[in-house]
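There's a structure below that I have some questions on.
Complex shown without one protein chain; remaining protein chains in place.
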Amino acid sequence: MGMIGLGKMGGNMVRRLLLGGHRIVGLDRDAGVVADLAAQGMEGADSTADLLARLGEPGTRAVWMMVPAGPVTQSVLEDLASQMAPGDIIIDGGNSNFKDTMRRAEELRARGIHYVDVGTSGGVWGLQEGYAMMVGGDEAAVERLRPLLETLAPAADRGWGRMGPSGSGHYVKMVHNGIEYGMMQAYAEGFELMKAKTEFALDMAQIAELWRHGSVIRSWLLDLTAEALQSDTELSGVSDYVADSGEGRWTIIDSTEQGVPTPVITLATQMRFRSQQELSYAGQMLSVMRRAFGGHAIKTVEAHREEGLIPDINPADTSAAEQLGETGQQRVKDSE
Amino acid sequence: MGMIGLGKMGGNMVRRLLLGGHRIVGLDRDAGVVADLAAQGMEGADSTADLLARLGEPGTRAVWMMVPAGPVTQSVLEDLASQMAPGDIIIDGGNSNFKDTMRRAEELRARGIHYVDVGTSGGVWGLQEGYAMMVGGDEAAVERLRPLLETLAPAADRGWGRMGPSGSGHYVKMVHNGIEYGMMQAYAEGFELMKAKTEFALDMAQIAELWRHGSVIRSWLLDLTAEALQSDTELSGVSDYVADSGEGRWTIIDSTEQGVPTPVITLATQMRFRSQQELSYAGQMLSVMRRAFGGHAIKTVEAHREEGLIPDINPADTSAAEQLGETGQQRVKDSE
Amino acid sequence: MGMIGLGKMGGNMVRRLLLGGHRIVGLDRDAGVVADLAAQGMEGADSTADLLARLGEPGTRAVWMMVPAGPVTQSVLEDLASQMAPGDIIIDGGNSNFKDTMRRAEELRARGIHYVDVGTSGGVWGLQEGYAMMVGGDEAAVERLRPLLETLAPAADRGWGRMGPSGSGHYVKMVHNGIEYGMMQAYAEGFELMKAKTEFALDMAQIAELWRHGSVIRSWLLDLTAEALQSDTELSGVSDYVADSGEGRWTIIDSTEQGVPTPVITLATQMRFRSQQELSYAGQMLSVMRRAFGGHAIKTVEAHREEGLIPDINPADTSAAEQLGETGQQRVKDSE
Partner (left out) sequence: MGMIGLGKMGGNMVRRLLLGGHRIVGLDRDAGVVADLAAQGMEGADSTADLLARLGEPGTRAVWMMVPAGPVTQSVLEDLASQMAPGDIIIDGGNSNFKDTMRRAEELRARGIHYVDVGTSGGVWGLQEGYAMMVGGDEAAVERLRPLLETLAPAADRGWGRMGPSGSGHYVKMVHNGIEYGMMQAYAEGFELMKAKTEFALDMAQIAELWRHGSVIRSWLLDLTAEALQSDTELSGVSDYVADSGEGRWTIIDSTEQGVPTPVITLATQMRFRSQQELSYAGQMLSVMRRAFGGHAIKTVEAHREEGLIPDINPADTSAAEQLGETGQQRVKDSE
C-alpha cells in the first residue's frame, strides 16, 4: 500500500504496518521524513507517479492519504485520481467532513475508483496501542484493506469495522470527537469546581489517580489526565485557550440539521469558542445594558474583587449581621 | 411611612412618594443624603428610635427597608424589630432570598409584627416611570400599604400586586431577574454574532434602533440598548466582565431543587461566571488533556491566530486546492 | 409593484400598501385570495407574464416574493427571472437562508437584475402596527423601493433600513429570530418555574400583566403573553410541542461556523428539538447505562412518582428523621 503524508499520524501508522510485516511505499514533501522511515523499512517515493509505479498493477493499488482535511486533501486526491485506474482504492484517513467524502466518493465511483473513508482515533498512542478505525465504503474495497486494518487496529478483530457506505466512517468519527469534547469538558468542569473549593484544599492529582481505580468514571482520558497532573498539578503557565477541530463543529451542525438536541456536546464546543476570545463583545454588551437600566458602573474584574462586590448568595448570616450592629444601615445602590 | 436606606433606589422611591403627597420619614447613615432629601420634603430621622417616634402610634407604623440583602438587612431588621410593637409592619424592598424572607416573616409573626416583602424592579428609571412591585405577605398588611404602592407603581392599578404569602414577592422578583439574564444574554449573543460577520459590515446601533419598531423582539431592554449604542457602537474600552446579583444564582438553585429544567436562565448566568474568570482552570485542564492524547502543543491565542490554526470548517474549497497544486502534500499533525 | 404570494403575510402587506396609496398587482395560485384583495383595491394577475405586463416598462419593474423559503422561492424566482429584464428588481421577503440569497443575487447580477432581500418581522400584527424590515442589496435598488418600505414600516423613518449587501437583510432577520427564541425560552422557563412553586399558588396571568408595567423585562412578547394568559391561565389542552423555523437552526450553524458562543440561542432551539421527540433515544441510552453500572431498575415516570423516588435533595430534616425512630434502618440500594 502507498501512504501519502508521513507526519505524526501517518508516520506512526507506517511504523505499525511495517512492524506487522506489510510492504509500504511512502510519500511526503519532506524528504527527511521519507528517509527516516525508509531506514525503518519503508520504501520511499519521490512523486505521486513514482509511488503509483511502485504499487503494482493498475486496478489493484491502494493509496492511503493522511493529510489535513480541506484543500490539501482535495488537492492530493485530484492529483492521485488523475493517475489512477478503475479498481484502484483511495483511502482518506484524515478528518474530512463526511459530506465532502460522500461527494468525492460519488465522483470517483463514476471513474471506477473506490473511495474508502477511515475515521481514525488514537492519537500519539496509536503506534503502541493500535488505532480505532471507523471505515466507510464499498464492502469489497473494505475487504481488500482488511489485512492493513487488522494490523493498524489494537487487535485483528477489535477496534475497526465497516460502518456503512462512503462517508459513514468519517461521520462516526465526527460524532466520536463530539462525544470526546463533552467528556473532556465534564472532567474539566469537575476539576475546576474542586479546585475552587479551597476550604478542602483538595489535591487534583490524587483525585484523578484515585478515580482511575474502581470508579464509575474511569476512562482512558482520565488515565492520561492523571498522568499529566502528576507532573504539574498547578498547571502553572498553561494557557486556558482551547483549540477545536472541525469535527466538533460539524457535530453541532449535523445535530442542528437533524433536529436532535445535543446540549452537552454543543456547550463543550462553545466553551472552547469562548476560551478563544480575547475580549467578548457579548460581555461588553451586557455591561452596557446593565449600566443603562440599573446605573451599574462598568467595572473590571480587579475592581470588583477589591470592592468585594462578588455577591454573597448564602442565607443571611446572623452573626455577621450582629457584628454590624447599629451602624449596619447601608443602601441598595443598584437594582435589576 | 419610614424609609431606611436612602441610596439610589431608596432615595428615588422617597422622591416619588413625596411627589405623590405622602409623608415620609427617612433614615440613612449618611447625614448628607438625609439632608438632601429633607430639602425635598422628607422628614429626616437620626436613629431608628427617632424614626419610630415620628411615625405615630405603635401598632400602626410601617417601615420600609431599602438596604442590601444579607447581613445588612438582617441587622437593620433586628434593630427595628426590637423597637416595634405588635401590629407594626416592616417591609423588605431589597433583593433578599425568599427563604430568608419566609424565615424572618415567621419569626416576626410570633411577635405580632407583619413582614411584607416587595420585589422591586425598575432601576434608575423607576423615579420617572414607576416601579414594578411584586408583593408578598398577609393580605391585611398589604392592604394597609396600598396607597404607597399605588404611588410607587407606574399607575395606581398597574405594576404592583400581591403575589401570595410572605416570600412570594421576593420569589417572583427572583424569577424576574433570572428571565432578565436570559433575555440580556440572547440579545448579547445576537449582537456578538452580527459583529463577527465582518463581510456584511453591519451597524449595531442601526439594527438595535430598527428592531425597536415593529419587530417581534422589541422590548424596554432593547430601547435602552439602542440608546446606549447610539453613543458608543464600538464599545471601545468597555470591560467584558459581567457582574451577577444573587437572584440569578438563586433562580438556578431553586430550579435545581424543584427539578425544573432552566437551560437558558442557567447558561446566561454561567456565562457571567465565565466572564468573571481571569484564567479558567477548566480551560487549562483541557489544554493539558489535548496534549496528553494528541500531542497537541499548548498554545496561546496569539500563537493560534498567527499560525492560522483556527479550523477551516467549510467544505473543501476546490479552487484553493488547485492552487496548492502538486506541492499540496502535507501531513496530519494531530489527531483526536 | 407586484406581489407574488398573498397568504397571511403577503396579503396583509398588500393591504397596508393599498392603505398607503400604492398601486399593487398581486398573484397567488388561489384565485379566491386574489379576488378578495382585488375587492380591496389590488389589481389581480393570473400569471407571471400577466403580472409583469401590468407593471410597466421592463427595467423599471419590481416584484416582491412572499412565498415559503426553499424550493418554492427558488421555483418562483426562476420563473420570474426568465421573464424579467435588466434593471428590474426582485425582492425576497421570505425567510430564505442568507447563503441562498447571496448565491441568487450573484446569479441575477450577471443578468442585470437586482435582487433585494427583506427580512420581515411583525407577524399577524404587521398590518396594523407596521413591519420591521431588514433590507439587503444594492443601494440604488433599495432606494427605488423606499416609498414601499416607508409605508410597510411602522413609520416612514423607523423600522426599516438597509443593512448592507445582498444577504445581509436575511442574515439580520435570522439573528433576530435566534434572539427571539432565546427570549421566549427565558420567559417560558421562568413561568414554568413559578408554576411549579405550588406553595405560593402564584397566578401566571397576574404576574405577566404586572411585569408589563415598570419592570425591566417588559416587552412586546410579554404583552402578547399576558393577553394570551388572561383567557387561559392553565393552558389546559395546549400541546407542549414547539415547532421551529429554519432561521433558529441557521443561527446555530452560523455561530458554529464563526466560532462564536451562543449558548442561550442554541439551547432555546435545542429545547424545541427535545419537545418534538416522542421518545428520546438518548434518554433510553441513559436508562440502560444506569442499569448497567448501578443495577438501577428501569422505570416509567409513573412508577417513579408512585414510589417517591424523586430525590429529596434538601439537607437532612431532623424532625423527619426522629419520626423514623429506631426502625429507620434502610439500605442503600443503588449507587452511582
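For reference, chains read A, B and C in written order, and residue numbers begin at 1 within each chain.
FYI, contacts are C-beta pairs under 8 Å (C-beta built on N, C-alpha and C of every residue); 3 or more make two chains touch, one makes a residue touch a chain.
Remember, it's a predicted structure, so these values are computed and weren't measured experimentally.
Student: Check the whole complex and report which displayed chains the hidden chain contacts.
Tutor: A, B, C
Student: Out of C:Thr120, C:Thr151 or C:Ser255, which touches the unshown chain?
Tutor: From the options C:Thr120, C:Thr151 or C:Ser255, the contact with the absent chain belongs to C:Thr120.
Student: Going by the touch rule given at the top, which residues of subunit C touch the chain that is not shown?
Tutor: So the residues of subunit C touching the unseen chain are 4-11, 27-30, 33, 48, 66-76, 78-79, 93-97, 99-100, 103, 120-126, 177, 180, 184-185, 187-189, 191-192, 195-196, 220-221, 224-225, 227-229, 232, 235, 238-247, 249-250, 263, 267, 271-272, 274-276, 278-296, 298-301, 304, 309-313, 315-318, 320-322, 324-336.
Student: For subunit A, enumerate the residues touching the unshown chain of the complex.
Tutor: Contacting residues on subunit A, toward the hidden partner: 121-123, 126, 129-134, 136, 153-155, 158-161, 163-165, 167-168, 171-172, 175-176, 178-183, 185-187, 189-190, 192-194, 196-197, 200-203, 206-207, 209-222, 251, 254-265, 267-268, 270-271, 310, 313-314.
Student: For subunit B, which residues lie in contact with the unshown chain of the complex?
Tutor: Touch set of subunit B with respect to the missing chain: 216, 244, 249, 252-253, 256-257, 259-263, 266-267, 269-271, 273-274, 276-277, 282, 293-294, 336.
Going forward, only the chains that are shown with their structure count from here on.
Student: Compare the two sides of the subunit A and subunit C interface and say whether they are made mostly of the same residue numbers, over half shared, or of different ones.
Tutor: same
Student: Calculate how many whole Å lie between the centre of subunit B and the centre of subunit C, each centre taken as the average of the chain's C-alpha atoms.
Tutor: 27
Student: Could you please state the distance in Å, as a whole number, between where the Cα atoms of subunit A are centred and where those of subunit B are centred?
Tutor: Their C-alpha centroids are separated by 38 Å.
Student: Just give me the whole-number Å value for how far the CA centre of subunit A lies from that of subunit C.
Tutor: That gives a centre separation of 34 Å.
Student: Multi-chain contacts in subunit B: which residues touch at least two other chains?
Tutor: Expected reply: 121-123, 126, 180, 185, 187, 189, 192, 196, 220-221, 263, 267, 271, 310, 313.
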